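Just one protein chain is left out here, and the rest sit where they should.
A, B and C are the chain letters, set down in written order, and residue numbers restart from 1 in every chain.
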Amino acid sequence: MPYALCFLLFMLGLYCAVVKKNMVKIVIGIMVMEYAVNLFLVMLGYRSGGTAPIIDKTQFDPATQQIAAGFLNTSVDPLPQALVLTAIVISLGSLALMISICVRTYEKYGTFDITQIRRLKG
Amino acid sequence: MKGMTIIVKTVSSWVKVLIVLFGIYIILFGHLTPGGGFAGGVILASSYVLLMLAFGREFVQKDLPLALDSKLDCLGAFFFALIAILGLVFSGVFFVNFLYQKYLPGQPLKLISAGTIPLSNIAIGLKVGASLFLVIFLLSTFRRDTSAGR
Amino acid sequence: MSIPLPLFIAVPLVIAFLLPLFGKKGKAAATVLANLATISLLVFAVVSIGRTEVYEVGKWSIPLGINLVLDGLSSLMLLAISVVSAAAMLFSARYMEQYTAKAKYLSLFLLMVAGMNGVALSGDIFNLFVFLEIASLASYALVGFGCEHEELEASFKYMVLGTIASIFILFAIALVYGNTGTLNMAYISKAIQNSGLNAGLKFALALFIVGFGLKAALVPFHAWLPDAHPSAPAPISAMLSGILIKTLGVYALARVVFNIFGVSVTIGWLLIVLGLLSMVAGAFLAIGQWDLKRLMAYSSISQVGYVILGVGLGATLIAEGADLAWASLAILAGLFHLVNHAVYKSLLFLTSGSVEMATGTRQLKDLGGLAERLPFTRTTCTVASASIVGIPPFSGFWSKLILVIAAVQAQFYWIAAVIVFVSLCTLIMYLKVQRYVFLGELPENLRQVKENKGSMLVAMVFLACLCVLMGLLVLVPGLKQAILDPAVQVLTDGLKYSADVMGM
Partner (left out) sequence: MAISAVTFWRLLHGVCPEQCEELAMTERMVAITMAIFYVLLLFMIIAAITAIETKNLLSSVICVGAIGFGASLMFLFLRAPDIAITQIVVEVLGLIILIRATISRDLTFITGDKEFFGTVISVVIIFVIFLAGVKVFETLPDFGTAIFAEVPNAASKKYIAEGLQKTGAANIVSSVILDYRAYDTLGETTVLFTSIVGATVILRKKAKKQLEDPD
C-alpha cells in the first residue's frame, strides 16, 4: 500500500510534466517524479522496526572486533540508500541545468509559457 | 542590491562561521556519522549563499572570486578522480581503497580510519560546495544583468 | 599490451576536469589536449579489439562491487564511439572558433564521450544509469550551446523528455532491485532465469523500453530529435545523431532485452514494429524538410529504425526457435548498419556544418551551385549520401543487403519490401540535398564562398575514406571475425551472458 501511494505521487509528477504548459511547472513535475522514485527505492530497503545502517559504539566490541547480532538482524538495507544519495545529486544537477535553460529562455522569449515559445515547427 | 539591514548582516556574519564549521564537521565525520561529503559540501555552499543574500553579491565576490570558485570546482572533481587513479597506481586496480588496505588501516570508529573514504569525502565536499555556490551565484547575477539591460 | 579498462573512462574524465582551468590564453593548448584524449581513446579501442574481460572496480568481487565488462558488443561500441568522437573533435578544433567558451565546450564534449564509454562498458545496471545521465546532461548543455532562441527551446524540450526517460529507467531499476535484490546485470539475469518474469519485471521491462526508446528517438517517442539535433553545433549534431542515440538507446536496449530479460516473440515483434514505424515515418517526414540539418535529423530516425529492425528480427527469430544462422544474420545486419550509420551520418552532419560555416545558412532554398566553390565538401557529402542510400560498393549497401537477405530468408517478404521502399525514399532525400546544395545556380550572395581548410577537411576526408572502406568489414573474413562476429555472438547467446560474466 505505501508503494501504491508512492506510485501515485510518481504519476502526479508525470501528469504535471506532460500536461502543464508552463516551464516552471514542468520542472516541478519532474522534481515530484524524482522524489517519488527516491522514496520508492528507500522503501524497498526498509524493515519494520529496523535501525539505521550506522554502527555506533554500543554495537561494536573493539576487543573482539565483533558487531552486535542485533544490528545485523535489524539494520535496513544500505544499498538503496547509497543509490538514492547518488540519485538525489543527479536530480539536483539536472535541476540546476534545467533552471538555467528556463531562465535563459525567459530572457529570450519573455515568457515561461511553452505554447508561446514555438519557433521550431513540428 | 546592497544587501539587507545591519541586524541581518551582523547575525549572518556570525552564523556563517558556525555553518562553515558544521559543514566541515559533517564532511570530516562522514564515515562515522550520517552525512558525508555531499551534504557537507551543500552546507558549505549555503553559508556563502547566506552571505550573498545578506551583504549583496559584490561583497561575496571579494571574499570568493568567481574564477577561484570555478577552479575549486574543477580541482575537487580532479582530486576525487585522482584518488581513484592512485588506487590503480598503488594497488593495480581502479578505485582500490589502497590506504586502508595497505598503508593506514586506522582504528574502527576513530576519525582517522577507513583509508581513502575521508579523503574522498573532502574532495567531494570541496567540489560540491564550490559548484553549487557557483550555480546559484550565476543564476542570481544573470537575472540582474538582464533586468538592468531592459 | 592490455589497457586497464577504467582508462576508457578515466582519461576523458580527468582531461575534462582540467580543461576549464585553461583560460582564454590556453585555448590552443586545451584543443590539442582534448584531441589527444580522443585520439588516445581511438588507439585504446583499436588495441582492445578481440579482448574479453571482466574488470572488478576496487577489487570487490561482484555482486559486492561494480564490474566493467568488455565483450564483443562493448568493443564494437567503443570503436564506433571513438571513431566518431575523434573525427568530430578534430572538426570542432576549427569549427568551434566561432563560439565563445571553447574550453568548456571541449570539456563537455569529453564528458559526453566518457559517459558513453561508461555506458558501453558497464556491467552494473545502476552504474549504466549514472553514466547515461552524464552523457545526457552533457548533450543537453551542448544542444543549447549557441544560446539562440531555437537552440534553447530545443534544448529544453530535449531535456524534459530526456529527464523523464531517465526517471523511467531509474524507476525500472528500482523495480528490478525490488524483485531480484541485486543490481549486477549478470546476477539479475540469473535471478530472472531462476524465477521467470513476473508482473513486476514485465512492467520494469516496459519502462526500460519506453525509457531507452525515448533516448533512441524511436517513432512514437521521437518528438525531441528533429529539434535537438539540428540546433546543436555541427560536430555535436554529428555526435548526437552518429553515436549518442545508439549508445544510450539502441545499445542499452539491446543489452537489457537480450542479455538481462531474455528475448520473447512479443518483444521481438514490438521492436520490429517500432523499427518499421521509425523507418517509414522518418523517411516521409525527411523528404518534406527544407532545412539541411533538419532533413538529416529526420533521416537519422529512419536509419535507427533499420538498426532496431535488424535487432528485433533477430530477437523474433531466436525466440521462435528458428535457425540461429538467420537470426545472427539479421543481428549482424543491424549492428553493421549501426556502425555504418555512425560513420556516414556524422560525416553528413560535418559536411552540413562545413556548408553552414562557409555560407552562413542551411536553408536548402537559399543554397545552390556550391559544387565548384566547395569541392571537398561536395565530394565527401556525395560519398556519404551514396553510402546512406545504399549504392554499391559504399558501406550502406552491404548492411542493407544483408538485412534484406535476412528478411527474405526468414520469409518476411513484406519487411524486405519496406526496406527497399525506404531506401528509395532515402535516395529521393539525398538527391534533393545534392540538387539544392551543390548543383543548380549559384546565388549572387554566395559567389565569395571559400572552402574550409585545416582540421575540418582532415576530419571529413577521414570519415569519407572509412565510408568507402567499411564494406571490407563484411567482405574480408578476418575483419568480420575480429570485429562484428563477437558482437553478434553476444546478442545471439542471450542469457548465457550471466554465466559468461560470472565465469570470467
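To be clear about the criterion, contacts are C-beta pairs under 8 Å (C-beta built on N, C-alpha and C of every residue); 3 or more make two chains touch, one makes a residue touch a chain.
This is a predicted model, so every value here is computed, not measured.
Going by the touch rule at the top, give the shown chains the omitted chain contacts.
A, B, C
From the listed residues B:Ile26, B:Leu51 or B:Leu64, report the one that touches the chain absent from this view.
B:Ile26
Applying the definition given at the start, please give the residues of subunit A touching the unseen chain.
The missing chain touches subunit A at positions 1-9, 11-16, 18-22, 24-25, 27-29, 31-32, 35, 38-39, 42-56, 58, 60, 65, 67-68, 70-72, 74-79, 81-86, 88-90, 92-97, 99-104, 106, 110-113, 115.
What residues on subunit B make contact with the chain left out of this view?
26, 30-39, 42-43, 45-46, 49, 70, 73-74, 76-77, 80-81, 84, 94-95, 97, 100, 105-106, 108-109, 113-117, 120-121, 124, 127-128, 131-132, 134-136, 138-140, 142-143, 145
What residue numbers in subunit C mark contact with the hidden partner chain?
These residues of subunit C touch the chain that is not shown: 13, 16-17, 20, 57-58, 60, 63-66, 97-101, 104-105, 107-108, 111, 114-115, 118, 126-127, 130-131, 133-134, 137-138, 140-142, 144-148, 152, 155, 175, 177-184, 191, 198-201, 203.
What we mean here is this: only the chains that are shown with their structure count from here on.
On the document's contact criterion, could you list the chains that touch subunit B and likewise touch subunit C?
Where subunit B and subunit C share a partner, that partner set is A.
Quick check: more C-beta contact pairs in A-B or A-C?
Pair with more contacting C-beta pairs, A-B versus A-C: A-C.
Using the average of all C-alpha atoms in each chain as its centre, how far is it in Å between subunit B and subunit C?
36
Measuring from the mean C-alpha position of subunit A to the mean C-alpha position of subunit C, what distance in angstrom results?
Centre-to-centre distance between subunit A and subunit C: 29 Å.
Can you list the residues of subunit A that touch 2 or more other chains?
104
Any chance you could list the residues of subunit B touching two or more other chains?
Where subunit B is concerned, no single residue meets two or more other chains.
What residues of subunit C sit close enough to touch subunit B in their complex?
Listed in rising order, the residues of subunit C that touch subunit B are 4-6, 10, 13-14, 17-18, 20-21, 55-59.
Sort out for me which residues of subunit C touch subunit A in the complex.
126, 130, 133, 137, 140-141, 144, 147-150, 152-156, 159-160, 163-164, 166-167, 170-171, 174, 177-178, 183, 226-227, 231, 285
For the complex, which residues does subunit B have touching subunit A?
Residues of subunit B touching subunit A: 33-34, 36, 38, 107-109, 128, 132, 135, 138-139, 142-143, 146.
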